[in-house]
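Below is one structure, written out as C-alpha cells; comments come after it.
Every protein chain but one is kept in place in this view of the complex.
Let's turn to subunit A:
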Amino acid sequence: MFETILAEWPRFATLANAAFLARAAATTLALSAVGVVLGSLIGVAVAVAGRTRAGWLRPVRLLARLYTELFRRVPFLVTLMLTFYLVQASGVDLPLAVVAGVTVTLIAGAYLAEIVRAGLAAVHPNQWEAAATMNFTLLQTIRLVVLPQAWPLILPPSFGFFVMFIKDTALASQIGVIELTYAARVLNNKGFSATLSFGCVLVLYFALSYPLARLGARLETRLAGPRHPRP
C-alpha cells in the first residue's frame, strides 16, 4: 500500500491538486461555519420562542415545535434534496453552495434548538419564577438568569454536534458542491488511489474539526467548568 502511495505521490503533490484540495477544504469549512453560526442563532431563537407564554404567539410556538421535530427526524439527504428541488421549482437561480448552506443551517438549527431547549428546561423552575415576580421579561430572564446556568448543559452536546456536523457537510457533495468528500472522489476518478485520495481528505477533516473540539473544551472549562461563572 505504502509503495503505491509513494509511487503516485510525486504525481499527486502538485500545486494544482493542493489548490483544489484547499478550495474544497475552504468550502467544507465555510459550510460548517455557516451551519454552526447561523444554526446556533436559529437554535437559541427557536428555543426562546418555545418558552413564550402569550396567547397570540401560539402559532410561533407551534411552528418552532414543528420545525425541531421535523428536521431532526428527516434524513439529512432528504432535507438537502427537498431544499434543492424547492429552490429549482421556485425558479430562483441560487448557487449550489448557497442551497447547501441553507440546508445545513436548517438542520443545525433544529438540532441546536433541541439542545438549547433541554438546557433551558433543566434550570430549576424557581429561578424562572423568581425572575417573573421581579418583572424580568422573558429575554431578560433567559439572558441574565437561565442561560448562564444552562451553559454546562448546553455546551458539551453542542460541540459534540458541531464535530459530527462538520463531517455531515459532506452531504453537499450530493448536489455537486465541491467540498472535501467530493474532492476526494474527483481525485480518485483522476486515477489516484482511493487510499491516497480519501486518506488525504481524512487528515483535512481532522484538521478542521479538532481545533473546534479544543475550543469546545476551553469554553466548557471557562463557562461551565468551575462551579460558578466568575464575573
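The rule we apply is simple: contacts are C-beta pairs under 8 Å (C-beta built on N, C-alpha and C of every residue); 3 or more make two chains touch, one makes a residue touch a chain; residues count from 1.
Basically, contacts and distances are computed from a predicted model.
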Original post:
From the names "Ring-1,2-phenylacetyl-CoA epoxidase subunit PaaC", "Amino acid ABC transporter ATP-binding protein", "Succinyl-CoA ligase [ADP-forming] subunit alpha" or "Cytochrome c oxidase subunit IV", which one matches the UniProt record for the unseen chain?
Top reply: "Amino acid ABC transporter ATP-binding protein"
Subject >> Option from A:37, A:62, A:86 or A:130 whose C-beta touches the chain left out >> reply: A:130
Subject >> On subunit A, residues whose C-beta touches the chain left out of the figure >> reply: 54, 124, 126-127, 129-136, 140, 144-145, 148-149, 227-229, 231
